[in-house]
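Note that one protein chain is taken out, while the other chains of the complex remain in position.
The block that comes next holds chain A.
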Amino acid sequence: MPEYLILLAQKHESFRKTELEALAELEQVPVDLSGHDVNTPLLYVTLDSEEDARRLIRRSILVRSIFEVWGRGNPLERLHEDVKRRTSHLWPRYKDVSFKFDVISYRGSRTKEEQREIIESFSFLDFEGPIRMRNPEEVFTIIEEYNAASVPINDPRVLKDICFGRFIRDGQRDIIDKYDLKKRKYIGTTSFDAELALISSNIGLAAPGKLVYDPFAGTGSFLVAASHFGAMAFGSDIDGRQIRGTPNSNIVTNYNQYNVKSQFLDTFVCDFTHNPIRPSFRLDVIICDPPYGVREGLKVLGSRNTERYADRLPTRLENGDLSHLQLDYIPPKKPYHFDALLDDLLFFAADHLVDNGRLCCWMPTANEDYGERDIPMHPNLKLISNCVQEFNKWSRRLLTYSRRPRDCPSLDPIAKSNRAYKEQFRDKYFRGFSRPKGDVAFDDWEEKSL
């Protein structure tokens, strides 16, 4: 089977394999990705065909390019031998096409002269077509990989491996710039990084024909990302101001900016713990970054004062009119525990996702005390991946779950989570992740309503 080289971005390394696995599933491309190593951007795979190679990475945000491998070896003479052995039968096919050569050096560099020397060493290929630096029909690429820097660092680096490949196609790294928040017309304090939102949509398997929901949509960062990949998206948020924006700058104008308006379904204002989506309605994907209370307060409907509405009677204005029928009525809200919200989210996802539908949920964790048991679980949701983006004292994780098929239910009983809600992330954040003095006292949280 033909060998291909995937050249990965050296960014968000913990997400790369998960994104490729998702795309392989979505495009139904059989591939073994076990060779992935977070320490190198080079990943060699075998694929059935060039068509599969194109499909595998055509939506990828973390793949730069994919190449058909013509040979590998170090030093150059061994590479030449391998290229001759593997591909001499292919040369006539490229004899007259326009082409160019590229040299990519990973952890090393070459001067222009050295690059030209390397390129000229491949003259045995005997290509007679025109050399074209712009839009050639074929690009042949020499990809060098050097060993990591040794001590002392100034030592010349040792060449580890050289690959010669025919360029197949690029991923979609070019659209990161298109969706860059700096260029987006409508954003807010909770708008989500474009690159990671697009990656989340890939991992969630957002695709044409599918329905995607973001229950904490804010300014709609995940909605436009999912719609970029052709999914129909809708979102809700308890903060109506973010959902509405202004007449000239809102989620719909963002959709128009990206020319994906036909993939916009709706937005509405609601509290996640009082969600209007009927229980029988199924969703293909849920992608969200739940509010953890640092940039936005985590609140749900209800009153802090439990006595306030004990009589279950509506409030009236001085003139006797019902307050809640006024157009400017603002319902009372109360604080809520982030862990309780995550448990609610998992229950909601288990109820509403189609079989094998995915929940992609971002969650912040403090690096000081992170443990596996901090990951919320539900018997009907299988945790597929836990990708991490690390900051100094905290991290955020993209947790991805798949809805277990309903005809083979989990053996575990479905019960309310009984994990104890610990100190909230926001409280750790605002004390700067320093060790708390003595016992941390925090409010007793009421029984959740599920």
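The working rule: a contact is a pair of C-beta atoms (placed from the backbone, for glycine too) under 8 Å apart; a residue touches a chain by one contact, two chains touch by 3 or more; residues count from 1.
As a convention for this text, contacts and distances are computed from a predicted model.
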item: Name of the absent chain as recorded in UniProt (options "Protein kinase domain-containing protein", "AAA+ ATPase domain-containing protein", "Trm112p-domain-containing protein" or "Cyclin-H1-1"); value: "Trm112p-domain-containing protein"
item: Candidates A:P75, A:P92, A:P276 or A:G320 - the one touching the absent chain; value: A:P276
item: Which residue of A:S109, A:N147, A:S303 or A:N367 touches the chain not shown here; value: A:S303
item: Residue in contact with the excluded chain [from A:P75, A:G209 or A:G432]; value: A:G209
item: Positions on chain A contacted by the hidden chain, ascending; value: 208-211, 232, 234, 236, 238, 240, 243-244, 261-262, 265-271, 274-282, 284, 301-303, 308-309, 311-315, 323-325, 327, 329, 331-332, 449
